[in-house]
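Of the protein chains in this complex, all but one are displayed in their positions.
Chain nomenclature is as follows: A, B, C and D, assigned in order of appearance, with residue numbering initiated at 1 for each chain independently.
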Amino acid sequence: MDRLRDKIIPVTTLLALLVVAWYAFAVVLNGPFQRDLDRRAGETPSYTEFLVKTWSQPKPTLPAPHQVAQNFFKTTFQVKPWSARSLVYHSWVTLSATMVGFLFGTVLGIVIAVGIVHFVALDRSLMPWIITSQTIPILALAPMVIVVFAAIGITGLFPKALISTYLSFFPVAVGMVKGLRSPEVMHLDLMHTYNASAAQTFWKLRVPASIPYLFASMKVAVAASLVGAIVAELPTGAIAGIGAKLLSGSYYSQTIEIWAALVAGSLVAVLLVALVGVAGRITERAMGGREA
Amino acid sequence: ADKVTLQLKWVAQGQFAGYFVAKDKGFYEEEGLDVEIKPGGPDVAPEQVIAGGGADVIVTWMAAGLSARDKGVPLVNIAQPFAKSGLELICPKDGPVKTEADFKGHTLGVWFFGNEYPFYAWMNKLGLPTEGGPDGVTVLKQSFDVQPLIQKQADCISVMTYNEYWQAIDAGFKPEDLVVFNYTELGNDLLEDGLYVLEDKLKDPAFEDKMVRFVRASMKGWHYAVENPEEAAGMVLDAGGQDENHQKRMVGEVAKLIGDGKLDPALYERTAKALLDQKIVTKEPEGAYTTAITDKALK
Amino acid sequence: MSRFGISWQAGLALVLCAMAAVALPLAADAAFSAGTTVLIFALIVLCALASMTVASTAFAAAILFVGAHGAAWLLVSGIAGHEGSARASFFLLVAAAWLLAWRCVTELVTIRPKNRTADTMLRLIVPTIFGVWLLLLWEALVRGFGIPFVLLPPPSTIAVRIANSLPVLAADVNQTIFKAVLVGYVLGCGTGFAAAIAADRFIFLRRGLLPVGNMAAALPIIGVAPIMVMWFGFDWQSKAAVVVIMTFFPMLVNTVVGLTASGHMERDLMRTYASGYWQTLFKLRLPAAMPFIFNALKINSTLALIGAIVAEFFGTPVVGMGFRISTEVGRMNIDMVWAEIAVAAVAGSVFYGAVALVERAVTFWHPSIRGG
Amino acid sequence: MQPASQAVVEAKKLGLTFHTGDGPVQALSDVDLTINKGEFVSFIGPSGCGKTTFLRVIADLEKPTSGSILINGMSAEQARQARAYGYVFQAAALYPWRTIEANVALPLEIMGIAREEQKARIKRTLDLVNLSGFEKKYPWQLSGGMQQRASIARALAFDADLLLMDEPFGALDEIVRDHLNEQLLELWKQTNKTICFVTHSIPEAVYLSTRIVVMSPRPGRVTDVIESTLPRDRPLDIRETPEFLAIAARVRDGLRAGHSYED
Partner (left out) sequence: MQPASQAVVEAKKLGLTFHTGDGPVQALSDVDLTINKGEFVSFIGPSGCGKTTFLRVIADLEKPTSGSILINGMSAEQARQARAYGYVFQAAALYPWRTIEANVALPLEIMGIAREEQKARIKRTLDLVNLSGFEKKYPWQLSGGMQQRASIARALAFDADLLLMDEPFGALDEIVRDHLNEQLLELWKQTNKTICFVTHSIPEAVYLSTRIVVMSPRPGRVTDVIESTLPRDRPLDIRETPEFLAIAARVRDGLRAGHSYED
């Protein structure tokens, strides 16, 4: 896999640059408060002392990378992975809801797209409302959804996955409507001359033609799904999951913990998007795809 | 055992130590109760949860409770563990605000989501408009931490004595660096954490009896927590609380606010009046509390 | 031709009517007079029968339209004030009326009007009927089952609330949409696009930026919003920053994919002209990428709105749609919450519609627009 | 007039106008034409005169805006639904995600033909167009002419009674073209198919057809219909006979009349 090796250098370079910028930002953002502190304490630290101080505040505005890394390392590797203090545990909780939600969302999105492409009545009546559905601020509804489900005794994975589904079906639906309608007119005409049924045209022409659109939308959808799962974890009382970590971190201004959780969330996201990407590439290769 | 579901106003923390203790130490069990404690969060309105049938009893602030009652959720206060208010407004000493007279033209951080009523009542009393401008104050909807103070986005921010105040201290402010406006000391306090149930359920004697036992056990838990803050903090942590030191301190601070559990009618009147003045409730609330439960429970 | 004969919707509606007749009365208390009850039954049964016998599609649709909505109107207005008293019969009739409306829509979409205005009208009527029924069902269920209004208010009270709070809503829309959303959307889509071009231009960046972009995309708003408030202050700028972050990634991904969408021969053609990178980009690859780019613009138009509103759940001045939603939940003014949601939905749909219109104009050549 | 049972294609006063952004384009006007079972009819005419459009109307891919068309006595739509014809497009229109083999198999899959039979037909038709050995290649791995041949194989595998072919041999060299011309004639004689064939080559049209329809553009219409007097059996060297050359000359004259540039 030299493709992988090709990636490592650029990614690390870019990350290194980010880290440097991050340290600089940490000074800029933590600086004013540190100065206030020093002034109240009547100290006048040297320049280097000041730098080090801005990078080692217990509750900094922007924690320095090494602070986040330490916390991340501690909560990932130095505690049992299934304990409530472990980021692995929280990531897993979120990941499972994300995957279930993403699965439902993708299926739902495809089903809706198929309906819209095949039935004029659906195209005309459903599409505007699907769009409307996405303009409803989900975080406003999430608590109500969770409350309603909790009232009828459903808690845990399912309500969270539902929110994920809600966020992730839309990109898939929009992308697939486009993709399923993307075949060349001549290719459709060909099917027409065979008097192919709608199902045959669908499977033999529309589906293969929509594959690039599907995977592009699925990448967006899986990220949206993760956001959904995290958002849905907030009103459940901050018990488990990356969302819960973020929330409890923010109650106590534990910025370092917040950032560690953010890093965990991002890693999960990268993992998911990469998985979708690999699946996409495999599919394309299997379809005789030509190098772009 | 009889099942009771308690919906908290916020996440598991020292603020609710009494209930966790009562559950952990088996006080509920002794009363024949099986209590489930549901933590809340920033977007969970306990009033909504109880209206939806998701809880039997909730912890909320009187102002929010009365407001919900006005909107058609017939909540009734059955006990008031918090006798005093923990709400404060703090400002850095080197900032522009030192006394109430300095508020004019400055930005004040306030919590919303049902926690804003005491602030508006206070400003009402001071005669300060809250729409900004040089003669009024600019209100900032504040997050549940002390960042606005650190970032200097607000000149003063809201804190709870038992929680965010200590975050400010942790962040490097010393007590002498801060100007503190304590709502209780200024006589502006509105009733905070109380226990509320739905009025029609209370008509059922079996439910009433359940609540009597619940309140009794809960207050027992509170008294235990007040006496053993360290141990109580441990139980909070077991229930999902975060940050050990912080929880210990919180239980200690909360202990200072706990009363005998009975509602003080004078405070109730003040709360009701403040809400009426601000037109948060449209009509004088009636039957919004009962002393029947505490009378039976706490002899 | 095949117009005559039993449509399953109308048939089923008749069956439901029969069941409803057995299960009378409609409500436990005196919500419906005998006259109203008879009228409702008559409307549904007669329209269902008539729709199966008249010859013209348009006429049948009109009859169904009147029957379905007349009956629904009587049912919903009758139950108002008697919440929670509805019995099975009530819901059966609601379902029957809904089936007629469904039938009405299926009839309507088969009409191919000759002139343009009639066609546009039809295109508007169909989704409107769908939406009206969404609201009617909501109203009927909430009132019929007597769901507490603090959990879910019926659309009618939301409408009243909207009418009564126009100035507040206007101020919120101004704060959230005209400042945070628009600025954030333009910046987010712009930077996403620029990043995609940069990634396309420099292999090094493409390999590095995409994975890092993925990470940024997943930064959940909940975590980002407070940080943005720290960095950009509590006014709309921080919300715009959140919107930028949310809209960046979809734009990046779609543009990168879109840039590979041009055909091989088309690209070879450009090579034969020794066309420079930028020329190939502007003359071939960007036009070919447009369907993908618009895909992102459309997805982002809704994401931007969600992002801005959610970001306002954190530090804000006391105005804005997100602020209003979170505070009014705390105050148990759920109807106000829904009023804001309704306004958000309308604004979002208009936004999306505008983008879709531009898309039609720009990618007129794409098979999906040309017809396929 | 022939008895209706014999007429495979019957166009009456057929007209078709496209509405484009800058005004209407009359692609066909007043086309009257009857094609009987077993005929081999070639269409020839300047580019843009409506040959493709006429084939598309027969195939129910365009709806005429005036006049009527009947296929086997049915409407064009019914005929399409009865899978009455095979169509070779002017461009190859192969699906890029299918191998050559799978492209040829496409119509067979759609008609639900058994696997074994599919395999046999694919082999036979690919042999016919001389593409054996390329079964597993993807379209973009073939040359232009090979793609066109694959698309011919696809239409032949279909095996319908009516074949509509739009410049099928345009991208092929003379030798292959001769070869395929012979093969096509052979097939036609054996199976008694009806074939509508668009071409630009006058010799090809004369060699293959029983009737040659000459069209002219703006608006597209039929200007001449030439009956061939050649026998059914046609060796390649019939193309040098005076009879053949006479017909070819007549076609050329008809064609030239429809053109605007005469020097």
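Going forward, contacts are C-beta pairs under 8 Å (C-beta built on N, C-alpha and C of every residue); 3 or more make two chains touch, one makes a residue touch a chain.
It should be emphasised that the depicted structure is a prediction, and the values quoted were computed from it without experimental measurement.
Trainee: I'd like the shown chains that the missing chain touches, ordered by label.
Mentor: C, D
Trainee: For the full complex, which residue in D:R80, D:R98 or D:R177 touches the chain that was left out?
Mentor: D:R177
Trainee: Can you tell me which of D:M146, D:L164, D:L230 or D:I247 touches the chain that was removed from the display?
Mentor: D:M146
Trainee: Just the residue numbers, please: which parts of subunit C touch the chain that's not shown?
Mentor: These residues touch the chain not displayed: 263, 265-266, 268-276, 279, 283-284, 287, 290, 363-366, 370.
Trainee: Could you pull out which residues of subunit D are in touch with the chain that's been left out?
Mentor: Where subunit D meets the chain not shown: residues 18, 20-22, 25, 44-48, 51-52, 90-91, 130, 136-138, 141-146, 148-149, 166-167, 170-177, 179, 200-202, 252, 255-256, 259-261.
One rule holds in what follows: only the chains that are shown with their structure count from here on.
Trainee: Determine the centre-to-centre distance between subunit B and subunit D, using the mean Cα coordinates as centres, and give it in whole Å.
Mentor: So the centre of subunit B lies 85 Å away from the centre of subunit D.
Trainee: Roughly how far is subunit A from subunit C, centre to centre by C-alpha average, rounded to an integer in Å?
Mentor: 22
Trainee: In whole angstrom, how far does the Cα centroid of subunit B sit from the Cα centroid of subunit C?
Mentor: Roughly 39 Å separates the two chain centres.
Trainee: Could you list the positions in subunit B whose residues touch two or more of the other chains?
Mentor: Residues 42-43, 45, 48, 52, 143, 145, 147, 151 of subunit B touch two or more partner chains.
Trainee: Going through subunit C residue by residue, note those that touch at least 2 other chains and give them in order.
Mentor: 151, 226, 230, 264, 313, 326, 329
Trainee: Which word fits how the chains touch one another: line, ring, star, complete or other?
Mentor: Shape = other; not a path, cycle, star or full graph.
Trainee: Which two-chain combinations qualify as touching?
Mentor: By the stated definition, chains touch in these pairs: A-B, A-C, A-D, B-C.
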